[in-house]
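For subunit A:
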Amino acid sequence: MKWIVDMFTSTLGRKLLMALTGLFLILFLAVHLAGNLQLLKDDGGRAFNIYAEFMSSNALIQFVSKGNFFFILLHTGMAIALTIKNRKARGPEGYAVVSGKSSHWTSRNMGILGTLILVFIVTHLYHFWAQMHGYWGNITTLDYDGKPVRDLYTLVDMWFAKGWYVGLYVFCMAAIAFHLWHGFASAFQTLGLNHLKYNGVINVIGKAFAILVPAGFAFIPLKMYFS
Partner candidate 1 sequence: MKITLKIWRQQGPNTKGHFKTYKLDHVSTDMSFLEMLDVLNQDLIKKGEEPVAFDHDCREGICGMCSLYINGRPHGPLQTTTCQLHMRTFSDGETITIEPWRASAFPILKDLVVDRSAFDRIQQAGGYISVNTGGVPDANEIPISKKIADEAMDAAQCIGCGACVAACKNASAMLFVSAKVSQFALLPQGKPERKERVEKMVAQMDAEGFGACTNTRACEAECPKGIQITNIARMNREYFSAMVSSYEVAAGEGGAG
Partner candidate 2 sequence: MKLDSKVPEGPIGEKWTRHKFNLKLVNPANKRKYDVIVVGTGLAGASAAASLGELGYNVKAFCFQDSPRRAHSIAAQGGINAAKNYQNDGDSVYRLFYDTVKGGDYRAREANVHRLAEVSVNIIDQCVAQGVPFAREYGGLLANRSFGGAQVSRTFYARGQTGQQLLLGAYSALNRQIANGKVKMYNRTEMLDVVVVDGKARGIITRDLVTGKIEAHSAHAVLLCTGGYGNVFYLSTNAKGSNVTAAWRAHKKGAFFGNPCFTQIHPTCIPVSGDHQSKLTLMSESLRNDGRVWVPKTAIKGLKAKEAVAIKEEDRDYFLERRYPSFGNLVPRDVASRNAKYVCDEGRGVGSTGLAVFLDFADAIKRDGRKVIEQKYGNLFDMYQQITGDNPYEVPMMIFPAVHYTMGGLWVDYNLMTTVPGLYALGEANFSDHGANRLGASALMQGLADGYFVIPYTIGDYLANIGWNDKVGADHPAFKESMDQVKAGVDRLLNIKGTKTVDEFHRKLGLIMWEYCGMSRSEQGLTKAKKMIQELKAEFWRDVKILGGSSELNVELEKAGRVADFLELGELMVDDALNRSESCGGHFREESATPDGEAMRKDDEFAYVAAWEYKGDNQPEALHKEELKFENVKLTQRSYK
C-alpha cells in the first residue's frame, strides 16, 4: 500500500485531494443554498425550521455532515501543506518586481480567500450550528403539530437584523465567489478533465456557479434585513 502514501504525499496527489474535496464542498454549497432559500418563504419560518430539524436529526445526513467537516479540514490541511511547499520552492529571495499580468488575481490569492472563508465558517458554525446542536445558548423549541422543532429561524432572524453582521456575511460571500471563480474550473483541470470539447461548458458553469450561488446566499440576509 506504499503507493497510496506515495500518491497522496506527492504534489499531484495533494492537489487531487484539494480538487475532490473542493468539488464536494461545491456540491454542499448548492444543497445548503437550497435549504437557506426557505428562509424567504413567508410562513414565519415554519418550512425552514422543519427542514433544519430534519437535517440535524437524520442519521444519514449527519453522517454526510461529519464527512463534510472532515473534507473542510482536509481541504484546509492540504492547502496549508501545499502553501508551505510552494513558499519553500520559491526560495528565500523573492522577486523585486512582479507584474501579475500573466494570471488572474483570484488564482494567485486562493490562500487568502480560503482563510477568509475558513474564518467565516468557524463564526458561522458558532452562531448557528453550535446552538442548533445545543453546544451553547438556549434555542427555543416550537411545537409543530405535536412535533418538537427547534426554532432556528428566530435565531437567524435575530442575527440578520444586525447591520454589521449582514455586511460581514455579504463580504464573506464575495470571498466565496472569488474563491469559486478560480476554484471550480481549477478542480476539473487538476482532475485532468481538460478537453477542448468540454472546457467551454465547465468554464461557463463554473463562472455562473461562482456568481449565482454566493449571490443567492447573500440575497437572503439582505432581504431579511431590509424587510
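If you want to know what made the cut, all candidates are chains of the complex that A comes from, given by their letters.
Methods note: a contact is a pair of C-beta atoms (placed from the backbone, for glycine too) under 8 Å apart; a residue touches a chain by one contact, two chains touch by 3 or more; residues count from 1.
Since we're looking at a predicted model, the values are computed, not measured.
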Subunit A in this complex: which of 1 or 2 touches it?
1
Note which residues of subunit A are touching candidate 1 in the complex, please.
3, 6-7, 10-16, 82, 85-86, 88-91, 93-104, 107-108, 110, 182, 185-186, 189-194, 196
